[in-house]
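Can you keep this structure in mind? I'll have questions shortly.
Heads up, one of the protein chains got dropped from this complex, but the rest are sitting where they should.
Let's turn to chain A:
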Amino acid sequence: MSVLDILLTLPFWTAALRIATPLIFGVAGAVLCERAGVLNLGIEGIMTAGAMTGWLAVHLGAGLWGGVLAAALTGALLGLLLAGLTVTLGLSQHVSGLAVTLLATSAAYFGYRLALPGAETPPRIVPFAPLALPLLSDLPVLGPVLFRQTALTLLALGAIAGLALFLARTPLGLALRAVGENPAAVEAQGIDVHRLRAGAVVAGSALMALGGAFLTLSAFNAFFFEMVAGRGWICIALTVFAGWRPGKALLGAVLFGAFDAFQVRLQQVAGGAVPGQVFLMLPYLLSIAALLAGARNARAPKALMVPFIRGER
């Protein structure tokens, strides 16, 4: 089987988009936060917490969409905490974000143990099934790749498209971008910088949590410890790679998914000769490479990581 044989099959691209889905949610959330001027390093913990609460809600009988809602609310709540620390109090975004990740991760693990004392094997749920839409799912090429995914993949694509439109075409989106570049000018226009930034962090964190929920409600059917496995950090790297633009962020996430799907197939072909861990390292190394490539010509939002304190210049 040659490389081309792998790349030209439809199941490969279906898998690529599936693997990319949590990253699309995460990177959409990260772009939203960072365009408003807040680096959200809570992402890894927010995804973990979203994965846990989403799964738990379904396990307790809330239904799949109930789980999605629970995850989004969890993310929004953690986003509110991060906004309080970084926007209202103007604390270090690096340390506050890591603090939220530590808190959210340990709360998720503690909550899991609380809900299921002594469970050896994690209980399974019935996850989202692949869609079977009339007409759309039967389209050649696009049908299998796009429309036989689960509903959450389409939601992710919708979210990032919506984000692109919101940032580029709406007055609120313009204000949000301005807040990430020159908050003093926005404040002079009579717009509340803190409220706008906090709103972006809350909404962005909810999106990140959905990325986590995809893992438990769609990719797998249970919650495992350490299942997010650095996907949050990968999203932060992809955001830089994408130059903070939603379109390029989507492209980056899908390319990343394609690479990951490729790596899995390569492992099946070349496995045995090379230790499996080498393949597992590749996504992280690729993310570092993407970050370095992006950092060279990065045009980060000017006020990224700069707290805005009223009456201070």
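Just so it is clear, a contact is a pair of C-beta atoms (placed from the backbone, for glycine too) under 8 Å apart; a residue touches a chain by one contact, two chains touch by 3 or more; residues count from 1.
The definition used in the following text is that contacts and distances are computed from a predicted model.
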Chain left out of the displayed complex - its UniProt protein name, from "NADH-quinone oxidoreductase subunit N", "Heterotetrameric sarcosine oxidase gamma subunit", "ABC transporter permease" or "Transketolase family protein": "ABC transporter permease"
Residue among A:F147, A:W233, A:F256 or A:F308 touching the omitted chain: A:W233
Among A:V95, A:L139 or A:A270, the residue in touch with the chain that has been omitted: A:V95
Absent-chain contact - pick from A:G61, A:P117 or A:P140: A:P117
Chain A residues that touch the omitted chain in the full complex: 41, 44, 81, 85, 89, 91-92, 94-96, 98-100, 102-103, 105-107, 109-110, 113-114, 117, 229-230, 233-234, 236-237, 240, 275, 277-278, 280-281, 284-285, 287-288, 291-292, 295-296, 298
